[in-house]
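A single protein chain has been removed from this complex, and every other one stays in its place.
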Amino acid sequence: MIPRYARAEMTNIWSAETKFRIWFEIEAHAAHALAELGVIPKEAAKIVWEKGSVAEFDVERIDEIEREVKHDVIAFLTHLSEIVGPEARFVHQGMTSSDVLDTCLAVQLKRASDILIEDIDILLEQIKHRAFEHKYTPTIGRSHGIHAEPTTFGLKLAGYYAEFVRARDRLVTAREEIATCAISGPVGTFASVSPKVEEYVAHKLGLKVEPVSTQVIPRDRHAAFFAALGVVASSLERFATEIRHLQRTEVLEAEEYFSPGQKGSSAMPHKRNPVLSENVTGLARMVRAYVMPAMENVALWHERDISHSSVERYIGPDATITLDFAIGRMSAIIGKLVVYPERMQKNLDQTQGLVNSQRVMLALTQKGVAREHAYRLVQRNAMRTWNGEGPLIELLKADPEVSAALTPAELEPLFDPSHHFQNVDVIFKRVFKD
Amino acid sequence: MIPRYARAEMTNIWSAETKFRIWFEIEAHAAHALAELGVIPKEAAKIVWEKGSVAEFDVERIDEIEREVKHDVIAFLTHLSEIVGPEARFVHQGMTSSDVLDTCLAVQLKRASDILIEDIDILLEQIKHRAFEHKYTPTIGRSHGIHAEPTTFGLKLAGYYAEFVRARDRLVTAREEIATCAISGPVGTFASVSPKVEEYVAHKLGLKVEPVSTQVIPRDRHAAFFAALGVVASSLERFATEIRHLQRTEVLEAEEYFSPGQKGSSAMPHKRNPVLSENVTGLARMVRAYVMPAMENVALWHERDISHSSVERYIGPDATITLDFAIGRMSAIIGKLVVYPERMQKNLDQTQGLVNSQRVMLALTQKGVAREHAYRLVQRNAMRTWNGEGPLIELLKADPEVSAALTPAELEPLFDPSHHFQNVDVIFKRVFKD
Amino acid sequence: MIPRYARAEMTNIWSAETKFRIWFEIEAHAAHALAELGVIPKEAAKIVWEKGSVAEFDVERIDEIEREVKHDVIAFLTHLSEIVGPEARFVHQGMTSSDVLDTCLAVQLKRASDILIEDIDILLEQIKHRAFEHKYTPTIGRSHGIHAEPTTFGLKLAGYYAEFVRARDRLVTAREEIATCAISGPVGTFASVSPKVEEYVAHKLGLKVEPVSTQVIPRDRHAAFFAALGVVASSLERFATEIRHLQRTEVLEAEEYFSPGQKGSSAMPHKRNPVLSENVTGLARMVRAYVMPAMENVALWHERDISHSSVERYIGPDATITLDFAIGRMSAIIGKLVVYPERMQKNLDQTQGLVNSQRVMLALTQKGVAREHAYRLVQRNAMRTWNGEGPLIELLKADPEVSAALTPAELEPLFDPSHHFQNVDVIFKRVFKD
Partner (left out) sequence: MIPRYARAEMTNIWSAETKFRIWFEIEAHAAHALAELGVIPKEAAKIVWEKGSVAEFDVERIDEIEREVKHDVIAFLTHLSEIVGPEARFVHQGMTSSDVLDTCLAVQLKRASDILIEDIDILLEQIKHRAFEHKYTPTIGRSHGIHAEPTTFGLKLAGYYAEFVRARDRLVTAREEIATCAISGPVGTFASVSPKVEEYVAHKLGLKVEPVSTQVIPRDRHAAFFAALGVVASSLERFATEIRHLQRTEVLEAEEYFSPGQKGSSAMPHKRNPVLSENVTGLARMVRAYVMPAMENVALWHERDISHSSVERYIGPDATITLDFAIGRMSAIIGKLVVYPERMQKNLDQTQGLVNSQRVMLALTQKGVAREHAYRLVQRNAMRTWNGEGPLIELLKADPEVSAALTPAELEPLFDPSHHFQNVDVIFKRVFKD
């Protein structure tokens, strides 16, 4: 976790305080269920809850105990008994440490998912707002970095909107994957703890029951979770890359917001760098990097080995905190993005109507000109436009062979950009569903 | 694609013949829709379908044309006109090559998904069969490779069953992600082709409409698809690793099937190597490797660049063919797995009852022995068992302090393995739902 | 291996014919050494060489035998005996299959390295040629995609030259890593074959002796090899990305060569897409993807398992063939790159002298103007230039406060671009060392 790329709410999920609080809840709920089943005294379960739920867990004290006993869950339980008193001995009956650790991780990843989904919702809101603002702002569409045909800036944004709706769906699925509770004992047989305990704790924590666990919740769930995050990060990278391209000096169709006082560079006012988008690009690489170790974590040996544990200590916080920060940053970029419609138009005009050459060609053939000849007619004028001899429409009007087939009045509408925008509304309806 | 790791049905999806057949269908369906919209003559669309649907496309001829025109779709269309005649000129109106290429890829990946899902169904069937066969076959559960508590071999398999049910769900979701149709023209604006064409073609091909495309179908879909395959492969790796462990000379609880004539090694009959499972392990690494380039493909520039294309020429076939083969191989391994229940029992007995030490301890405390003292009582006998002085139960019976609290009759049931299997049925009901 | 991204020389290394030829050489050289040691008859070794070295190995026949015996090396040896006669029984004495397979892979990867190094040499030659051609062609240096300070196009290329010199060094190191011979028997103990055989075969094949093998040559060597290829591919990606940027419609400082007849797009002459560079970008992703499975191959179990084998059947050919093709393509791109110095100058002029603002500021302070005030003086004029009110130098000359400190004659040299090029020669000497 890098503080400069971390936000408090997500970071808190991974604090020792939060972890111990969740551990307590798991143990206390389990104790309640055990008491209901008559395994432990109801009074004990009640005292555990009453004292524990209002207590502060002393992280330093727990660490101190852990240094001694070299076992984190035992250290916690020892500290719990310091708080709760002798009734604490009824806690954790028939359970194994992983029951607590894995269910806790499920709670943490579920909460992390909640935040990430909220992040996406905010981003979607920003994109939608800007998309409608620029629904009909003409801009050049580019394939291979080369001008292709006109589109609108709103349409570009609609594409990102749809992509982040998919990102949201993936996070919802990922949350579903990960939100399971396992309290099934040392090798998952429920030999010493009733499945009813698991069911109760799952219910209280808003998790589903893990149908069959070994000692651990199977790690294919986590692999799918982190893979989903990697895909979402890749979508962020695409969006960030778009902004970076648009802000290039020669393009300059949009810019990240610069606060009035902010200095890109001492005296060069054009030196406003898309550093936020570049940052998102780098952060996406990191979130993606965590996919592979998550996948390698799946093949634990037999009923479990503990190789996944160190990996998750890294990627649990790092992937979620980084992605949360990156989505938040992307929202800020889009929300405040400075858009330059005039420059978009200027860039559009740069090829002086060449982008309409195919429409002219089609019109010529519809007028009876043979396809191959139409092609040659257009091309010879297009080449002159490209060589700087004037806008395509002017050259076409002046070309006798062309004017023989198409009058100026017939040529004009072929250069009307609104042709390209006739279905913008259809697409918007598909995407925004309103 | 490595022939030795490829099966015909999946490989065929990626053949040139299949590709051109799908291209034809896209073009012909689009022509039909264009005709319905009055853009091209209905008769033309009809002829295209009638002649093209019964024709064989000549891959070598198309390649020959491509070498000349350096454009695959144009080469195909040229060949199509050789087959269909002059009506072919009405085909592809207002469309762009990517409309054909991307929709074709969607069809191929959808078909690949269908096969993969069938593969999983077969694997599930095999696992289920073996799970019920060994529902109550006792075996030792291991954490960290070390004996922990008893479980059953059926329960182990139930865990894999549940994991591959999740794998199936992921493939269904992946198929859903990928199965979209885009026919939207050079930058996705439908400037020259009606969205209705897209809708019709999508319908005919069993795809959904891509709500908003640029020139291409957005690659986050493909990233999610290949990521799902990577997760499934990782589950295969876990299963293969389990078999490899079980077949180790010192463990030998199960073995891949060896045909009577097959030689592991000249004269060493024990040299039967789990080579199929090792092979699956390696194949899983490959399927996983294709996730990263699929994710890097997402951030195409603006409305598209073509960097993704070469990547997909590799990973499209390689990931699906390899995973298909690996699942098939896993099914064969499980279906024919030779299981040695006696050896499982022998291994279980190896620790001479130590796995029940915690149950004894608990029983002692329930008889009023202080927890710490109970621990010492059990441990001193457990240490002797571990040092080879006899089964734990015998030593406990002979320990006066223990027998003061627990009679032999009370000790016996604590070593009854059925205790560990009391909830096997509950878990089976959860997993197999019948 | 994708035929369209494959060149014959590299592909041949991975053919069955080449493989069997190398197997033969290993076996024949080993037989010679065994004969010298008196283990087998000298006459037998001689006959093996004489008959085998002139024979064609029949791949289909070997495959046919393999289908029967299910073992590739045995199938080959059987076929060898069909060629050589009864003396073939003296071949392979005390050896294990991996001795042949791993040493063969070493030979193949070594030869592949040779080709890759030659590829880089050709690329270096192309870059060097173009670098000297454009040693003093002014162009804008860009950070964050934004104009920064002038540089020369030759200097840009010098940077790539230096990077590919490093790439070459890495390939030389990688070749060194991989070029070892192991003939040490089933678990690497030389129990049944003298180390002298290994030494002799290594010598004959131009390999070093593997100091200690298990059954296999340790896979950290291969991981290092494929990692080196991944780094080289990443450098190609950087170079390809540069070309793609330079060819953007708005920048257009350089273009991939288009043959006169080639059509980017029907009638739009500007639609010349940097498809080769985009292709190299995609291929780089693939070469990089093969790094991870190569690293996962390292941790084989004990003296070996065979999980690495399937991985290497993919990545051996795929990584080397793809990288070979990509380097070759990059050489072609650079060799024929169409460079537009006028456009570079035009882009340079786009910011009308703003790139010199810092030099003016420095000059002002040297004339005694306080740093903060100098900053304000420059900035107020820079802002006007940026807003389109004229070249910076003109505005500065017209600014009384500025002219009070700097005469026009003193201002002029501050806008002399040659200032930026004063050390180009120093850098060229460092890089090209001549």
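Order of writing sets the labels: A, B and C. Residues in every chain begin at 1.
Following the convention adopted for this analysis, a residue touches a chain if its C-beta (ideal position, glycine included) is under 8 Å from a C-beta of that chain, and two chains touch if they have at least 3 such contacts.
These numbers come from a predicted model, not from an experiment.
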Hey, which of C:Pro218, C:Pro269, C:Gly282 or C:Pro317 is the one touching the hidden chain?
C:Pro218
With the full complex in mind, choose from C:Thr11, C:Thr173, C:Gln345 or C:Ser403 the residue touching the hidden chain.
C:Thr173
Sort through B:His79, B:His92, B:Arg221 or B:His245 and give me the one touching the missing partner chain.
B:His245
Per the whole complex, from B:Gly85, B:Gly145, B:Gly206 or B:Pro413 the residue touching the absent chain is B:Gly145
Could you tell me which of B:Val355, B:Val369, B:Val402 or B:Val424 touches the chain that is not displayed?
B:Val355
List the residues of chain A that touch the chain left out of this view.
2, 4-5, 69-71, 244, 262-263, 273, 275, 278-279, 281-283, 285-286, 288-290, 292-293, 296-297, 301, 305-311, 313-315, 318
Residues on chain B facing the left-out chain by the touch rule are 140, 142-148, 244-245, 247-251, 264, 266-275, 278, 292, 296, 347, 350-351, 354-355, 357-358, 360-361, 375, 378-379, 382-383, 386
Give me the chain C residues in contact with the hidden chain, please.
89, 141-145, 148-151, 155-156, 158-159, 162-163, 166-167, 170, 173, 177, 185-192, 194-195, 209, 211-215, 218-221, 223-224, 227-228, 230-231, 233-235, 237-238, 240-242, 245, 281, 288, 291-292, 295-296, 298-306, 358-359, 362, 371, 419-424, 426-427, 430-431
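The criterion applied here is as follows: only the chains that are shown with their structure count from here on.
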Can you list every chain that touches chain A and also touches chain B?
C
Report, in whole Å, the distance between the mean C-alpha point of chain A and the mean C-alpha point of chain B.
25
Using mean CA coordinates as chain centres, what's the gap between chain A and chain C in Å?
33
For chain C, residue numbers touching 2 or more other chains are 244, 273, 275, 278, 292, 296
